[in-house]
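Just passing along the structure, written as structure tokens.
Removed: one protein chain of the complex. Kept in place: all other protein chains.
Here is chain A:
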Amino acid sequence: MGNANTSQSRINFNLLGSDVIRCILKQLPYDDLLPASRVCKLWKNLVAEFYGPDRMIGDTLPLQLAVDTKNVRWANQLLNDKMTVKNQAIFLKAFSLEDMQDVFLDHFDLPWTAEITARVINIGCFHAWKKGYRAALDHGDRQVIFKSFVHVAEKDWKDHIKLYLKSKTFDTIHWDEYSIIRGSINLPTFSKRDRELIDGRRCGTAEVGPIVRVDSPTLDDVVRQPQPATWQHHDYGTDTGSSLSRSSSTDEIQWS
């Protein structure tokens, strides 16, 4: 133990010894342990003695505890650590927490199961979490997306339909699905202009250049021709400049 004489003008923290430093570090909240472990070799080794992203804290995983305590900084640290143990239940809970959902979505590397997709779509629908909604549309379980879409299309449908039509899912849409969409937009609550939006003639309020739809399918087409068709997605970089087209010669429907 070093001399505790206050005449020392320079603080030498290393005088404290590892036992004392360990006691100090154990007083730190979890989200301060990562920076502390990057101070020097001694501190790195001391922190590693009692804390690790893959080690249970009591009966709880660190990431679970970060979510339970709504500690975004700590959750972010853990999600950046490859050693962190993750599971679907933690993500399901995190997606429903406003402060957590974006950081967890950015680090989501588990399979997009039906349960995950349903939760994210649901949160996106009811809490305007477009980032999650869009990610679910792009990567989620196809059947869940479609059922969710038809459900929400009857309600606050405009934003959903825009996102849906821009999603990767729509690239490979099948005729039977398309017919259901068209069925849903023919509900009496939709105006003519709304239906035009879905048909691709215009989007929102702006008229957007020439109509490029060559031979867009009607509901009758769908009924007559139930075979799957190939769809192509052309993104011209605007939310309002999209339209749907179908080439009669190649039987390809183009979204441009």
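The rule we apply is simple: a residue touches a chain if its C-beta (ideal position, glycine included) is under 8 Å from a C-beta of that chain, and two chains touch if they have at least 3 such contacts; residues count from 1.
By definition in this document, contacts and distances are computed from a predicted model.
Remark: of the listed names "SKP1-like protein", "S-phase kinase-associated protein 1", "Rad1-domain-containing protein" or "E3 ubiquitin ligase complex SCF subunit", the one matching the undisplayed chain in UniProt is "S-phase kinase-associated protein 1". Interface residues of chain A with the unshown chain, by the touch rule above, are 1-17, 19-20, 23-30, 32, 34-41, 43-44, 49-51, 56-58, 73, 76-77, 80-83.
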